[in-house]
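A single protein chain has been omitted from the complex, and every remaining protein chain is retained in its original position.
This part shows subunit A:
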Amino acid sequence: MRLPWVRWLLGRLVSALLVAWVVATVVFFALRAAGGDPTEAILGGPGSQAGPDAVAQARAQYGLDQPLVVQYLVQIGRVLTLDLGDSYARKVPVADLLLAQLPGTMLLAVLALALAWVLALAVATAAVRARGPVGRACAAALRGVEVVAAVVPHFWLGAVLIVVFSSTLGWFPATSSGTDLAGLVLPTVTLTVPVAGFLGQVMRDSLTEAAAAPFATSARARGASPTRVLWRHTLRHGVLPAVALSGWAFGSLLSGAVVVETLFGRPGLGRLLLDATMQRDVPVVVGAVVVVAVVYVLVMLLVDVVERLLDPRLRAVTDAAPVPRAGEPAVLG
């Protein structure tokens, strides 16, 4: 029973490595195809008046005079050995840069996802339990709010929040540097709202469907209270699609972090990535993207594990020996 799980996990980790390799390759060549000369980054950014000698020396030092294939192999080799090299522009190890910026961004994304789940759950359960004309009207209004929330762009929402809660009301600071809670509020809310709207829609739909399913009727017919039906039966069905989409949502939160960190002047992976791309700082870009990709793959893995915990039907696929089916096998579909 344990072994198939281990095998499944190992398989997933190997595929995570594959994803990291593909991502590193694509980023490496895309950055080169976009034009621009990395030596500029090494010698102080675009516009630096470096002489030809200095350029040639820098090219030799960083191996940029080697054929592209060799440069690529060197870069991949570094990724594999987890030595991501030194930043062209900042002259410090990329790993140090990433380690310094990763926690802030992860904190932001995790907080935003958690808040989105709380909001989505609240809205979805309220919608299902809504009774009477007032309740139904409120549920309908919430549906509208969800749609609007799901399509609001980060930069607009962030700007509005800054104007209202920072400039006008002065409740929260518009900029945040570290992990201070007050400074985290506005960036987190900005990131949360679109995801919460989206997850809320998905959750409400599936929860409504589950509440109307025959097994919910059966549970009621056994004397189960609405609360019991929700917690023991329909909620699990209701959150499954949202769990499946949470991995994707987390990815979109990481990319949303680029906008939000810029908007709120927060240091983080997003800011680092933006700056490094502008400067053609190849090791930093490759390193950051690979790290983000690996994080994303790990989150997807976590989502798969949670889905399997919630839905036993999926476990049969991971177990080598199928549960013996009682009676005749349903081959005929």
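A few points about this structure:
Note that a residue touches a chain if its C-beta (ideal position, glycine included) is under 8 Å from a C-beta of that chain, and two chains touch if they have at least 3 such contacts; residues count from 1.
Just so we're on the same page, contacts and distances are computed from a predicted model.
Only one of "PucR family transcriptional regulator", "ABC transporter ATP-binding protein", "L-lactate dehydrogenase complex protein LldG" or "MEDS: MEthanogen/methylotroph, DcmR Sensory domain" fits the UniProt record of the hidden chain, and that name is "ABC transporter ATP-binding protein". Although one chain is not drawn, the whole complex shows that of A:Ser15, A:Thr175 or A:Ser218 it is A:Ser218 that touches it. Think of the hidden chain as still there; on subunit A it touches residues 212-215, 217-225, 228, 232-233, 236-237, 310-313, 316-317, 320-333.
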